[in-house]
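Before any comments, here is the structure.
Here the complex is missing a single protein chain, while all its other protein chains stay put.
Going by the order they are written in, the chains are A, B and C; count residues from 1 in each one.
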Amino acid sequence: MVRAGIIGSTGYAGSELVRLLMGHKEAEIKWYGSRSYIGEKYAKVYRNMFEIVDAVCMDDHMEELADQVDVIFTATPQGLCASLVNESILSKVKIVDLSADFRLKDVAVYEEWYKIKHPSPEFLPEAVYGLCEVNREAVKKARLVANPGCYTTCSILTTRPLVKERLIDPNTLIVDAKSGTSGAGRGAKLPNLFCEVNENMKAYGVASHRHTPEIEEQLSRACGKPLTISFTPHLVPMNRGILVTAYASLEKGVDAARVQEVYERYYGGEKFIRVLGEGECPETKWVEGSNYVDIGFKMDPRTNRIVMMGALDNLVKGAAGQAVQNMNLLFGLDEAEGLEAVPMFP
Amino acid sequence: MVRAGIIGSTGYAGSELVRLLMGHKEAEIKWYGSRSYIGEKYAKVYRNMFEIVDAVCMDDHMEELADQVDVIFTATPQGLCASLVNESILSKVKIVDLSADFRLKDVAVYEEWYKIKHPSPEFLPEAVYGLCEVNREAVKKARLVANPGCYTTCSILTTRPLVKERLIDPNTLIVDAKSGTSGAGRGAKLPNLFCEVNENMKAYGVASHRHTPEIEEQLSRACGKPLTISFTPHLVPMNRGILVTAYASLEKGVDAARVQEVYERYYGGEKFIRVLGEGECPETKWVEGSNYVDIGFKMDPRTNRIVMMGALDNLVKGAAGQAVQNMNLLFGLDEAEGLEAVPMFP
Amino acid sequence: MVRAGIIGSTGYAGSELVRLLMGHKEAEIKWYGSRSYIGEKYAKVYRNMFEIVDAVCMDDHMEELADQVDVIFTATPQGLCASLVNESILSKVKIVDLSADFRLKDVAVYEEWYKIKHPSPEFLPEAVYGLCEVNREAVKKARLVANPGCYTTCSILTTRPLVKERLIDPNTLIVDAKSGTSGAGRGAKLPNLFCEVNENMKAYGVASHRHTPEIEEQLSRACGKPLTISFTPHLVPMNRGILVTAYASLEKGVDAARVQEVYERYYGGEKFIRVLGEGECPETKWVEGSNYVDIGFKMDPRTNRIVMMGALDNLVKGAAGQAVQNMNLLFGLDEAEGLEAVPMFP
Partner (left out) sequence: MVRAGIIGSTGYAGSELVRLLMGHKEAEIKWYGSRSYIGEKYAKVYRNMFEIVDAVCMDDHMEELADQVDVIFTATPQGLCASLVNESILSKVKIVDLSADFRLKDVAVYEEWYKIKHPSPEFLPEAVYGLCEVNREAVKKARLVANPGCYTTCSILTTRPLVKERLIDPNTLIVDAKSGTSGAGRGAKLPNLFCEVNENMKAYGVASHRHTPEIEEQLSRACGKPLTISFTPHLVPMNRGILVTAYASLEKGVDAARVQEVYERYYGGEKFIRVLGEGECPETKWVEGSNYVDIGFKMDPRTNRIVMMGALDNLVKGAAGQAVQNMNLLFGLDEAEGLEAVPMFP
């Protein structure tokens, strides 16, 4: 039985970890960390857990946690995990960090986009970027896993095979992403009020969102050379779901069959990635509550572009689900354990 | 392994049965019946099931089904199950009927409220009303289970202990119920269009909704004498969830402690019923996607009334979840098998 | 031209006042009060007003305001208006108070339900309860108008004619009300976040909501004797709209025709009240954005009860629209001026 501790268990991503781990046959939660609710019953903060979780929220004490659990999930603001981690802790426990602290290899890029000093850049080299379908083998041997961002997971999985196989011109890549509101977190802020979000849609963080360099770093690696993208996130009046619509110019001679073949080759064996046929458009509701990513595409001969589309549940494959998938890899468990739930519709 | 067939598998209740049975360790679906989609891949009709369900939709052939499966679920319009069932079929297979055909013992009441002639009243006596927490032992021995309605399950479970224990005056009972839109089914009708339902709320079927006599029959039995209620359903702009707010005058000397004690006594041992403390109001989101029913209440000394409140997911405990729970009882399985999913929030 | 000042112009009710007054031909806003946004451009706080309102938010200075305007609207928390008003101010300016400060004639009742000491009970006698269709003549002569609450307006208008004409037993009256989320205000509170409200429904303030004594006082007056009601508000995942479903036992011999006749007699000449036929259920969307109240009812001979239903837009007839209607009465203008907008659908 893998013993897990969660730091930041009362945010939406943290609570989704709790939900998923409750259905995991080989893991149990030993520590519900939440600095905001220390001493309160977890099930009081998340009433859906009434009579399911009996525990009380604890402080975020990583040293103490390291002695009690096998894996620590940090679902916390940027900078916190990096400020707590050290060699002693990593020698005792595996860490899956859901924040951005260890996602970018270049500390200067991190500090530029996140506007904070990185507290422990010495661990950046060993941290493994936990995009399971890409870095599976490396994750298995890791101590410290950087769980990818929600927009990032969707954007990379949707476009990477075509970038890597040089089917598209990497300099023309534009990612227009749409997200449900749970991605904004549980903080009590005016722009996230029901009446402000409902019956409304907007872009935000245009040309400046922090997931941009993360996508660029991974795709550059796949491409073999530096690549810069346009990335625009949007807020949608729904709880869950990310939809990515990505545009790029096709390289000469690339047709739908070739694209389909590449997607199938990369993802045909992946349980959690479902490749749709050419022209089929994924919908966020088809993956709600599940760890699936659905990917489709459409050729546009008039403009010589391709439109790539991907959909996932931002709290599952975009956060907690992928974290559990990483945990499964770290401990040699069945990669899908705890993640078998079928998408819920409607 | 229990082999299951579903007649009407492409309605919302039918598809929820599919979702739940995919996670059931001791049951497998052998027949996806759907008169509207014969010959089409099920996963084409419900795209969330892509790469999960490989089957093709079949006609509704109960005779044939009876030879191939152990249990038949009928998630079909009123009158269909009753017109297909016969002794030969019942001798081979168990039936869980999600329609109203066998819920009312009095055929005259059925025909008055449903405006159709009952095709097989001879099976009414043996049919067991499948409200598991109330009729558990009878269900275990049944051949034909009448799965309760969604509003009905919520209304009865919320009020029955107080009716049975004579804590409230049964003649004063008023049930004001609110439902998500999936309860209206997947039929392409103008009033169910997004733009008609969204940002809108209304009552419907006032003083005439068909779940009324079902609630009355069950509560009359609990009460020991005939009882008539006011029942008003409302349509709410959300996919899932039923909230019941019920009002009744308190019998002399009944206080909160007594009410709490009765609820605890009836439901303390029930996994799927969670009794909240006095004054706590259940929310539909606390039970979404799960088989739970949450029940709360508030005393109102000013009017000498009690306000009872119940919440459930209309597609789970209000339909498919309870059907699976009934199947588990019918076959001697763990009653909670396939129903362990924790509510999803947000 | 009536010069208007608004204290609390940046709440949802305040901003709705601004929206309505922008379309009023004989009024102009001279003062956008907002303690939270002093010095900020109003159109920065409400971006829909960009290039429409050029003003800057001012402090809440009632003395100064009284010299500059003809009418002051106070859309502020309980207690504020009552603490600012005095004889000198009232001698110079009319006040329409959208808070509850002057709605209840009995100061003890106010202090019990609102848990604050009333700062100026000496003005309670002269304050006129601004339910225009009931107190039209008194409003015309008033200096201080207590604008009714949103739930209250809907509850009273829906039930009052039947109470007053003794068609129903006043002791059996139960009001089950459902409201859109704008009623909760623009405060940044966790329970009002999109992800907490969306796909969710709950009751709140059961048997303790502050609009209860307000409804009771007005209906008691109509009834001619004290009356106590059960009142339960619910939160619905929509921006605007209140739906009231009210239950009462019918007095002997009352039939649908009699009820219809009474409603028509009371409201037939009222522009903003639309009486539907027996059995028709009002929908909140039919009145969205407008000052209308739609009222319907259904007889239930089985229980000898009547179900009365009313719908309005909580920000218009439930707050700002009625405030403008009161202003029109106060200044001898056409009662419908500025309120002619047709409901918006969808």
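Please note the rule applied: contacts are C-beta pairs under 8 Å (C-beta built on N, C-alpha and C of every residue); 3 or more make two chains touch, one makes a residue touch a chain.
In this text, all values refer to a predicted model and were calculated from it rather than measured experimentally.
Peer 1: Any idea which of C:Leu227, C:Val287, C:Val307 or C:Leu330 touches the chain not displayed?
Peer 2: C:Val287
Peer 1: If the hidden chain were put back, which of A:Leu65, A:Leu144 or A:Leu243 would touch it?
Peer 2: Of all options in A:Leu65, A:Leu144 or A:Leu243, contact with the hidden chain holds for A:Leu243.
Peer 1: Which residue from C:Pro77, C:Pro121 or C:Pro343 sits in contact with the chain not drawn here?
Peer 2: Only one listed residue reaches the unshown chain, and that is C:Pro343.
Peer 1: Can you list where chain B touches the absent chain?
Peer 2: Spelled out for chain B, the touching residues are 12, 181-182, 186, 188-190, 192-199, 237-239.
Peer 1: Which parts of chain A face the unshown chain closely enough to count as touching?
Peer 2: Here the touching residues of chain A are 174, 176, 178, 180, 195-196, 198-204, 206-207, 228-230, 232, 234, 236-241, 243, 245, 247, 279, 281-285, 288, 298-300, 302-303, 305, 307, 309, 311, 346.
Peer 1: I need the residue numbers on chain C that touch the omitted chain, in ascending order.
Peer 2: 12, 15, 19, 22-23, 46-52, 182, 199, 239-240, 274, 276, 283, 285-290, 294, 340-346
As a convention for this text, only the chains that are shown with their structure count from here on.
Peer 1: Please find the two chains that have the most C-beta pairs touching each other.
Peer 2: B-C
Peer 1: Call it same or different for chain A and chain C: same when shared residue numbers make up over half of all numbers used at their interface.
Peer 2: Because over half of the interface numbers appear in both copies, chain C and chain A meet with the same residues.
Peer 1: Closest chain to the protein's overall Cα mean, using per-chain Cα means, please.
Peer 2: Ranked by how close its C-alpha centre lies to the overall one, first comes B.
Peer 1: Using mean C-alpha positions as chain centres, tell me how far chain B is from chain C in Å, no decimals.
Peer 2: Between these chains, centre-to-centre, one finds 38 Å.
Peer 1: Taking the mean of the C-alpha atoms as each chain's centre, how many Å separate chain A from chain B?
Peer 2: The mean C-alpha positions of chain A and chain B differ by 37 Å.
Peer 1: How many angstrom lie between the centres of chain A and chain C, each centre taken as the mean Cα position?
Peer 2: 46
Peer 1: Scan chain C for residues touching two or more other chains and write them down.
Peer 2: 195-196, 198-199, 237-239, in rising order.
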